[in-house]
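A single protein chain has been omitted from the complex, and every remaining protein chain is retained in its original position.
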C-alpha cells in the first residue's frame, strides 16, 4: 500500500537523509524556546561587555544594540511570528542568523565564549523554571478544588474500601482530601526539581570551559538563578539527568491524579452511582446511542503511563551515554516538553471536573451493609475492656448482629487527627495558599529580573 | 515568561478544552490510515452486499458506487490531498463525511453493523501488516550490508574483547557477521508479530458483536488476512496488546542495531582507529572547528531507548485498563506509529553507514598485544596432552613468552563452525535472500487481493 | 538502629567485599542448573572424545568415567543434595571441583576448549528450554479451565462493557473464552521464544571460538537442539538478549492473566456480585473481622508489574553493555529465573481459581438495564431499512422505549462467528489440545535424547 513515501527516502540524497535523521523535531520544539534563547543571549552579552578589557569583545553600545534586537525577536516569538525552519536546525542558529542579518558582524560576535550546548542547556533550564512554577500552581489549583469538594461533603458517608471490598465507614470528605494532601507531597517533589534546576550552566561551553576570564556568577545573577553550576563538566552532565528528575516529579503528580481518575471512573459506574461526572466532560459512542463515557478520565490514566514512559526514556538515554556531551541528549527534548504539557493539561482539566462533580447521597448510604461496621464494633468492645484479638473473634462469630448502625454517627465518632471527623481542612487550605503564594512570588521575582536585563539600554 | 498560551486554556470554553484533551493527535496521525480505512470499508460493504437478504442493507450497485468513491478518496490520500481536520476528529469520521457529502444516505449506511472501534482495530492491523513487511525488508537490507562487509574483511584480524578488554584473536568478519546473524533473530520476532497481527478483527463492533448474520470470515478473506479473530471480545482485547507486541519486536531490532552503533562509535575513536565512518554521516560542532562527530550513531543509541519506552508505554496503558474497549487505547497510536518509523529509518541509515565504512588494517593489527594469544596457547598445550587447568596456569605464569604470534595465522587456525575461519557466509546470505523473498511474496499477495477488492465493480 | 551490619562491611577485608559484590546470588540460583550443567559437560566430553585424534584429549573410557560421575552428581542434584557454596561461586566450579575430587586430572580436562561463559550460556538455554515447555503447558491448562468455564456458562447473560460502563448484551461464555483465546496468542509468543532459544551456543568459548577442530553441530545434536549457533560471537551476544525475549513473552502472558484477575476482582465486588471466588483463595484482615479479600488476584496484578520490570531490567542491562561478553550479564540471571517462576505459579493458581469460581445468575441478569439494548435495537432498525446514522439518532432520542428486552434472547440472536451465540468452542479446545500435545511431544523427544547421552557407557 503506501510504502511509497518511506522507500523513497532510501534512494534519496544522502545529505537530506542525514539531515532528516539528525534534526529530529528540534526546529518545531524550539518555538517554545525563543524567549529563553533571547534572554540568555542578552545576559551573556551583558556579561561580556562588563569583562575587564571586555570592550574589545563587546562594547556597551554593542550590547545595547544587541539587546534591542533580541527584544524585537522576543516580541515576534510571543506573537508566534518568529519562524524556525528545518534549515535553521534549531532556535539558536535561527536567532544567530536573524541577528547577523540585522547587525552584521555584531551578530557573529554573540557566539563568543559560548557553544550551542551551552545555549540548549540554559534555554531548557529557563523553560523548566517557568513550567515548574506553572505546574506547581496548576497542582495547587486541583488541590484547592479537591479541598473545596471535601469540605462540602465532609459529613457525607462513603464506604471506605481495602482490597476494593467494603471495609469501614468513611466519608466523601476523607476521600477527596486524601487526594488533595497527596498532591501537596507531589508539589514538594516539583519544588525539589525546581531547586535542582535553579543554577546557571552558562560558561560550560563544550563541557570544559573557555580560556577567557568570563564571569559565570554574574550571568547567573542577571538571569535570576540562585547560583552558577560550580563545575563546568557537571553542568554538562546534568543535561538529560535534570530532565529525568523533572519528569519523575511530573510522573508522581500524574500518579496521584491517575488514581483519583480511576476512583472517579469506578464510583460513577451505575453499580455504584456515588458520583455524577459533569456531562460536558464525557463523550458518546459511534455505535451505542445511550453511552456517556468518562473518556477524559480514561485518558488521564493512559497519559500517566505516557509521562512515566517519557521519564524512563530520558533516564535510559542518559544511562547508555558516556559522560560529557553526546548527541543522544537531543532526544530528551521531545519527551521532556511533552511530559510537562500533558501534566499541566491534566491538572487543569481535572480541577474543572472535580469542581463540576456531584454526589448522590442515597446511593452512598446504600453502600453501608452491616459488615462495614464490624471493626468499629470490635474496637468498642476493646474500649469496654476486652482484649482486641478476643473482640475480633467475637464480632467475626456474630456478624449478623451488626445491622442497624448509623453511618453518619459512625463517621462522627472518629475524631482523632486525620479521621473522618478530625480532618484539618484549615491546615490543608493554609498549605495550599502558602504554596501558591510562594510560586507567584518566585514568578514575580524572575519577571522583574528579566525585565531589568532586557531593558538595560 | 510565555505562560500565556497555556493559562489561557484554563479560562477558555469547556468544550474546546475537552476536545483538545480527548482528540489528541489522532487527526494528524490518521493521515497514515486513509488507505487502510478505505480498503476496510470496501470489504465491509462487499460483505454486507453478499448477506442473504443483504440487498436491503447494501445492494450490489450501492456497493459499487461506494467502492468507486472510496477509490477516489484513496487516490487523494496517496497524493497527500485528503484532509482530516481537528473537527473530523479522526480518519473514520472524515471519510464517512466525505462519502455522505457525495453519496447522501448511502454514505450513512456504511456504518451499519460496525463501530468506530472496529475500524480503528482493523486500520491499525492493515497498517501494521504493511509496516512489518517493510521493516523485515529494511532489516534484511542491513543484514545484507553487514554480511557484505564481513565477507570483504573476513581475513582481517581484529582483537576480540570481553569486558571491553582485549581477550582473544578475532576478525572483522566475525564481528560484522555476528550482527547480521543477530538481525536474523530479530526478523523472526518481527514475523511472529506479523502472525499475531494476521487476523481480521472486523465484526467485533463495540467488542460484543452485532445482531446481524454478518460473515466475518468473508471480510477477512477479502482483505487477505489468514483468518478472522475467533472471539469478538478477544479481538477488542488485542488492541494495545498487539501494538505492544509489535513494538517489543521493534525494540529488539533496535537493541541489536544500538550495540552495533556503540561498537562503531568506540572503534572509530582515534584511540582505536579500526574503522573510518563515512564522513557524510558525521557532523561538526558550533564551537570546536576540528570536530567530526558520529551523531547518527549516537542518535541510534538514544532512539533505541525511545522505541523501548514506546513499547513499555503501550504495555502500561493496557495493564492499567480493564478488559473491553477503553479510551486509554487511543494513546497507544502515537507511540506505535512513531516506534515503527524510527526503527525503519534507523535500519535504512545504518545500512548505508555500514556500506560506506572503511577499515584501517594497520591500526587493527596494532591492537594485537602478546597477551591476546594467551588462551590459544593454553589450548594448544592441551591438544598436546596437558590438562586444561594446568595449561591455564602455565601460560598465566609465563605471559611474556607470547610475543611474536601472528594474528592472521591465529584467525586462520580456528576452523570450526562459527569461528573466524569457519564462518558460513553462504548459509547466512541464503537466509537473508530467503527472508526478502518471503516478505516480497507476501507483499505481492496482499496487493493482488486488495487490488481485486477495490476494482470489484 | 540496625545500621551495624552494613557499616561493618565497609571496614572489612577488601576481598570479602569484592567477593560479596561480584558473586551476587549465583551460588544460590545455580541450584536450578545442576542437571543442565552435568548434561552439557557430558555432551562436551562426548564430542571431544569423537574428534579425530581426540583420544589425546578425551579417550572413550575417560568419557565414560566422566559421564558416570556426572550422572551421580545429577542424581544428588535431583534430591537437592548437591551443594554449591559461596566459595564455589557457581555451579560450574562446584561441579568441576567435585569431578576433580573424584577423578583427579580427568576432572581438570573437562574445561578443555570451553569457557565458563560457554557453560552459563548453555545451561541457561537448557533451563529455558525446559521451563518454556512447562510454561506452555501451564498456560494451556489455564486456557482449558477458562474454556470449560465458558462452555458451562455459554448461555448466561452478562452485561458487556466498554469504558467500564454497561454497553451491550454479552455472556459469561464470551467473557471467559476471550481470555482463553488471549492465552493462545501468548502461547505463540512462548513458542517463538522457544525457537529463538533452540540452538546450542557451545563452542563459542570466550566469544571467539577455539583453535581446535571441535564439532559444534555434534554437541548441538547430542543435546537435542535444532542446530548450533552459526556464529560464535553472535552466540555470546545473545546472552541477556535471549533472556529478555523470553521474559517479554512471559510478561505478555502475565498481562492477559492480570486483566483476567482485575475483572474477577471487579465482578466479585458486592456491588456486582456476578462471580463468587472460591473462599479458600481469599484471605481475611487483622483488624476487620468480616473481610474476605481477593488477595491472590491482587498479587497477580502486582506480579505482572514485577515480571514486566524483570524483562525491562534485562533489556536495559544489555542495552548499556557493549558487544562481546561483559560481567553485566550475570545480573540477568536472577530476574530471568524469578520471572519464569512467578509466571508459572500464577498460571497454576489461576487455573485452580477459575475452576472453583461460581456465578450468580440473578445478579448477572439484574445488570441488564434497558439502555444495554440500545445498539441492538438500532441495528434492527437498520436491518429493516433505516440508514444506520438515522437509526442511531432515533434510538438515542427514545431511550425509554427499550425496557423489557430479554437478555437471553439478545445473546441468542448474535450468531456470527465469535459472537455470543457463535463461539467456536470446538475449535478453541482443539487448539488447546494440539498445543499441549506438541509441548509434551517435545518434552519426550528431549528426554530421550538426554537419556541416551547420559547412559552412553
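Per-chain residue numbering starts at 1, and chain names A, B and C are given in the order in which the chains are listed.
What we mean here is this: a contact is a pair of C-beta atoms (placed from the backbone, for glycine too) under 8 Å apart; a residue touches a chain by one contact, two chains touch by 3 or more.
Note that the structure is predicted; figures quoted are calculated from it, not measured.
Taking the complete complex into account, C:280 is the one of C:87, C:105, C:280 or C:401 that touches the chain left out.
When you scan A:271, A:376 or A:442 for touch with the missing chain, the hit is A:376.
Listed residues B:276, B:361, B:396 or B:433: the one in touch with the omitted chain is B:396. From the set A:22, A:177, A:268 or A:293, the residue in touch with the chain omitted from the display is A:177, counting the whole complex.
Here the missing chain is touched by one residue of A:80, A:270, A:422 or A:451, and it is A:422. Contact residues of chain C toward the unshown chain are 1-4, 6-7, 9-10, 14-15, 17-18, 20-22, 24, 32, 35-36, 39, 77-78, 92-93, 111, 114-117, 126, 130, 134, 205-206, 258, 262, 280-281, 283, 285-288, 293, 295-296, 298-299, 301-306, 308-310, 312-313, 316-317, 320-321, 326-332, 335, 341, 344-346, 348-349, 352, 443, 446-447, 450. Contact residues of chain B toward the unshown chain are 162-168, 265-266, 269-272, 285, 287-295, 298, 316, 319-320, 367, 369, 371, 374-375, 378, 392-393, 395-396, 399, 402. Although one chain is not displayed, chain A still touches it through residues 56-57, 105, 108-113, 117, 160-164, 167-170, 174-175, 177-179, 181-182, 185, 188-189, 192, 195-196, 203-217, 228-235, 237-238, 241, 244-245, 248, 251-252, 255-256, 258-260, 262-263, 266, 304-305, 308, 312, 315, 318-319, 322-327, 375-376, 379-380, 382-385, 387-390, 410, 413-420, 422-424, 427-428.
Just so we're on the same page, only the chains that are shown with their structure count from here on.
In this assembly, the C-alpha centroid of chain A lies 32 Å from the C-alpha centroid of chain B.
Rounded to whole angstrom units, the spacing between the C-alpha centres of chain A and chain C is 38.
Averaged Cα coordinates give chain B a centre that lies 24 Å from the centre of chain C. Multi-chain contact residues of chain A, defined as those touching 2 or more other chains: 285, 287-288, 293, 295, 298, 316, 320.
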